[in-house]
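Part of the complex only, each chain left as placed.
Residue numbering begins at 1 within each chain, and the chains themselves are lettered A, B and C in the order written.
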Amino acid sequence: EGLAGAPAPFDKGGVRIAVVSFLGSGDWLQAFEAGVKRQAEALGIEANVSQARNDINTQRELIQQAINLGVDGIVINNGQPEALKDVAQAALDAGIKVVAYDVNLDNPKIPQIEQSDADMARLVLEQAVKEQGEAFEGGVVYVAGFAPLDRRYAVWKSFTQKYPGIKEVASWGVVNDTVAASVADQTKAVLRANPNLSVVFTPWDEFARGVKLAIDELGLGETVKIYGIDISTSDIQAIIEPGSPWVATAATNAAVVGEVSVRALSLDIAGQFPGRSVLIQPTLVTRADLVDNGIGTIEQLQEKFPAFRDSDAAKAAWIPAPAR
Amino acid sequence: MTDIPAPAVPRRDRAALVRRYALVALLVVLVVGFRLAEPAFLSTNNFFSILQAVSVVAILGVGVTVTLSAGGFDLSVGSVAASSVMAASYAMVVWQLGAGETIGLVLALGAAIGLANGLLIVRLGIPDLLATLAMMFLLAGLQLIPTGGRSISAGMILPDGSTAAGAYDPAFFVLGRLRLFDVVPVPVVVMAAVALVFWFLMERTRFGRVFYAIGGNETAAHLAGAPTRAYRLAAYMLSGSLAALGGLIVAARVGRGDVSSGASLLLDSVAAALIGFAVLDARRANVLGTVIGAIFVGVLLNGLTMLNAPYYTQDFVKGAVLVGALALTFGLGRKAR
Amino acid sequence: MTAVVAAAGIEKRFGATRALAGADLAIERGEIVALMGANGAGKSTLVKILSGSLAPDAGTITLDGRPVAFAAPREAKRAGIATVHQATEQAGAAGLTVAENLLLDELCAPGGRLFTSPGAIRRRAAAIAATIGLDLPLDRDFADLRPAERQLIAIARAVAAKAAVLILDEPTSSLAAGEAERLFAILGRLREAGIAILYISHRLGDLAAIADRAVVLRGGVAVGEFRRPIDFRAAVAAMIGRPFEAPARADATLRRPVVLSARDVVLVPGARPFHLTLRLGEVVAITGALGSGKSRLLSTLYGLARPVSGTVALDGRSWAPGRPSEAIAGGVFMVAEDRRRSSLLPPEIPGATIAGTIAFPHLGRWFPLGVLRPARERRAAVEAIARLGIKARGPDDTLDQLSGGNQQKVVLARWQAEPSRLLLLDEPFQGVDVGARADLITAIRGSGTTTLIATSDAEEALEVADRILVMRDHTLFETEAEDAALIAAVGEVERAEGAASA
C-alpha cells in the first residue's frame, strides 16, 4: 500500500507521524487538523493528532510521548520556544524529523512554517487606516500570554506609534469558556465609557464575535467598525450580515496550513529538506469582497480566491494533492 | 415551676450590624465610586448591561444554591451549561428543530443529567463532589462527540462530510437578544423570574425548609418523615435544569455552539453562591445572597472595564474584594470558638 | 382487649451481629410499657423497626390487629406512631431554627400545607413548645443547642404529634430531675387520654415512677415481663442474666491532702461566688438542673472557659489553664459530655479504633519522636478491655461497632491510661445500662484518682460519689444528703434561699 514512484520510505508505506498542537479547540484548529488529515491520507501516512489544550507543559509531554511511540516525524503546531527546544532536539536525536508551525525553534534542522502573524495584522490595520483615516479613537481586545496574539498586538502598538492620530483609548479582553459573551459584556462597558471610539482591532475571531455582539446589542453598527483576524464559515456569516460592523479580516486558510505542514514534514522524511523557512501568505478579506461575490462559506471563498485554496509551498511531484 | 429565666435574646451589637450589611454597603460604595469616576456607569442601559452580563452566572448560581442547601455540591453545572449550548445548536442546525422544541429538549436534557447525578449520589452513595466531578469530565467529552469536536454554526461540515442544512431559529434569539420595551433584556427577565421563584420556593414553602433540613441533618429529616432521597434527586434535577437554562441563554446570545468546558462558568457561579453566604449575614447558601453575589461581581467587572483597568487587575480586585468582604463578615466580632 | 401495636417474632441482623432474634412486644391503649435491657440488647433496633426507619428481616408488626409494613419513617408516622429516638444529634437539623425544628415533622410530611413564612412557623412552634413548657429562644440555631435542649425539642415534637402510639427511647438521658418530672406529668396525661406509650430508660427511678408494665429484652428476645408492682431487682437480674450487686464502695477518709481548692469562684457574670475543695482520692458528684452550670464548672477547670473571678489552686499552685492541652499537661483530664460529639471519630479514619481512641491524647508522651508503634497502643487497649470488661473483638475494633456502655468504657479508659491529678467526668453514665454503669463505677472508684463528676441524675450521684454537691444558677451548694432522695435536698436548698432573700 505504498505510494508508487515516491522516495523511501513512502514507497513502502507505513509512515507514521505525530501532530502536536498547543491549542485545544476552535475553528482554526479544526480546519488545520482537517488539512493535516487529508494531506496525510493522500500520502498514505498514519497521523497521530493530539492537543495540549493551551498547556505548554502538556505539549512537552505529548512530544515526548510521540518520541516514545517511535514516529517518523513530528509537526509542532504553535507553542513556546523555551519550552520546546530541548524536546524537539531530543526528537531529532532519536532520528525523528521535526517541522514547526508558528513557533520559532531556532534549529537549522527544523523547517519553520509561518503564516506571519505580523503580515496579517499589518494587512488588516492598513485597511483600517485606508477606510478610517490616520486619526481615530481605537480599542483593542487583547489578552497577554498567547503567542500569536502577542505578535499581532505588537503590530497594533507599532501602528499607534506610526500614526500619532490613532489613539488606543481602551484595551480589554478575557479568555474563558464563554469568550464571545464575556467579551460582549466588557465591550458594552467600554463603548459606554468611550462614546467616540470608532475602531476595534480584534486579533482573534472569537473576540471579534463578542465585539460584534456588543455593537449589535447597543445598535452602534454605523459608528463602530471591527477589523479582525482569522476566518471561518461562521465568521463569514457574521461579516455578511446586513449592517455588520465587522468590515475586514485577514487570514490564511488553516486547512492549507495543515496541508503544507504535512507536506514539509514528508519532504524532510524523504530526505528532501524543504528549507528552513516555508511561508504561507495571508489574504485580506473585506466585507465588500464577500457581499459582492455572494460568498457565504469557506468553500465558496476558496473558489473565488484561489490564493486561499492552496499554497505552492512545500510541493513536489511525488506528493499527491489531497482530495477536496 | 422551674422558672429558669430564658437567656436574653443576644442583642445585635454594632459588629453584627456591620456584618449584616457589609457586602451590601460595599456594593453601594462601589456603585457610587464608579459613578463618580465615570458618569456613564449609572445609566439605565449600563445597569441592564450589568444585569445581563451576570444573568447566566446568577441562574447557575441558584442551582448551586439549591444543591448546597440540600447538603450537596454540584460541580457539573458549568459543563451542563456548555453541553446545553452545543445541544441547542445541534438541535437547530443539524436536526433543524424550532425554538420551542429546542428549548424543551435542552431543558429535559439538563434535568436528565441532574437525575443521573442524583442517582449516582443517592443510589450508589458516591460522594457529591466525586460524582459531579466525574459527570463534569464525562460531559466535557460527550458534548463534542456528535460533531467530532467541531463548533456548530450554520453551514458547518458534519463528520460524515455533509453540510448541515439547518440554522438557528430566529425566534430562538428572543431568549438571548431581545429587549422588552427596548430596555430590559430577556435574560434579565429570566434571571429575575428564576430568582423570585426559587427565593419563594426556598424561603416561603415547606419544600425549601425540607431542603435546608436535609442539608442540616439528613437523618433527622428522614426520621421526621421527609422522603430525603426524592428531595436530593430533585435538587440535582433543578440544578441541572437551571444550568441548561443558562446554556440556552448563552446559545441564544452567541448564536453558535462553541466548544468549551464551562469551567469558568462553574467557578463564577460557585463564587456567587459562596459570596451569598455572607449577604445579610446568612452564613448559609441562599438564593437572594447568590443573586446579589453575582451582581456584586458584575458591577465590579463592569466598572473596572469602564475605567480601562487591565484584565489581570480585575481578577486581583475581584479576589481582594472577596477576601475583604469575607473577612469583614466572618471575622468581625466573632471569636472562632 | 387487642393491643394498639404489637410486634411478633422480629428478627434483625447487622452483618455478624444479631440485634434481634425473634422479639415480641405488645402495648395496649392507655398503658406505659417500660422496655428494659442492657446496652446492645436490641431496644433501639426494635424502636427503629416500629418507627419505620429500619426494615425487619423477619416477623410481623400489627396495628390494631392489622399487619403493617413500613418502608419509611413517614409511613409509621402516618399510621400514628410518633418516636423520640435515642441519638440526640438526630433530633433536628443544624442550620434550621428551634422553631423550624419544632415543626419539622409537619414540614417534612408529604402533603402538608405548602406555604410557610417565618412568622407562621414561629407562631405554631410556640404552641408546640407550650405543650411541654419548653422555654427556648425560637430563632436560635439548632446547632448551638446543648444535648438536653435537643432532647426536649424531640420530645415536644413527638408529644405534639398526638399519635396513637408514642415511643420514647431514653428521652431523659440528658435531662435533669426537674425536666424529667415534667415529662412524667405529661406522659401521665397522655396515658389518661388512651395513648399507648413505650418507654426506654436505664434510669430505674424513671421506670418506677411511670411504668405500668416492664418488658425485659436480652440478646434480642423478650426474656421477661413484670407487672405492677414491678420487681426491679428481678427485672435487672433478667436483664443482665445474673443477680445485680451494687459496686462495693470503700469508705474514703476525708483527711487526705487537698488536691483542688477553688475560692470565691464566679462562673458567669452575676452568679454568686462559691468554694470547692477536693481531696486526694475523693469522688465528688455535682448534680443540679438543666443549664445550672455543671458543665460550665468542669470546662472552666479544663481550660475551655475562664471564671469571672476567684482563684483556683491545684496542689497548692495557681491553676488557670488556657486550653485543654495545658490542662492535660498539668494533670487534669476530662471526659466531656455527649461522647459522640466530644470523643468519637468517624470509623474510616486511622485512630478510630479502640487502641487509637485510648492513645490519642497521650501520643506525644508515648511517641516523643512522632513515629507510631502500634504494639504500644494495642497493649494499653488490651489492658483496658480486660480491666473494664469491654465487649469487643479486639483493640482494632472501631468504636461505632460498640454499644453505648462499651464506648463510654473506652472513653474512660483513655483518660485512665495515664495517671492524672484530677479527673473530670461530665455525664459519664449517659445511655449506659446498669451493668456497664457498675463496671464504670468500679473503675472510677478503684483508680484512686481524685474525681469530679457532673450528672443530672441524682441516683447516679448517690451511687458513685463520696460526697454530693448541688449546683443551681452557676453556684454550688453543699448537701448533707446520704440516701434520702436528693430531689428533696435540692428543694431544701431552694427553700432556704427563698427564705434568705425574703
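Simple rule for what comes next: a contact is a pair of C-beta atoms (placed from the backbone, for glycine too) under 8 Å apart; a residue touches a chain by one contact, two chains touch by 3 or more.
Because the structure is predicted, anything quoted here is derived from the model rather than measured.
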item	value
Chain-type multiplicity across the complete file	A x1, B x2, C x1
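We take it that only the chains that are shown with their structure count from here on.
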item	value
Greatest separation from chain A - chain, by CA centre	C
Computed distance of Cα centres, chain B from chain A, in Å	34
Between chain A and chain C, centroid-to-centroid distance (C-alpha), Å	73
Whole-Å gap separating chain B and chain C, where each centre is the average of the chain's CA atoms	44
Chain B - residues contacting chain C, complex	2, 4, 6-7, 9, 204-207, 209-210, 212-217, 219-227, 284
Chain B-facing residues of chain A, complex	25-27, 30, 143, 169-174, 176-182, 184-186, 188-190, 192-193, 195, 206, 209, 213, 216-218, 232-234, 237, 296-297
Interface residues, chain C side, partner chain B - complex	51, 53, 72-74, 77-78, 83, 85, 89-96, 100, 104-105, 107-110, 112-117, 121, 135-137, 142-143, 157, 178-179, 182, 289-291
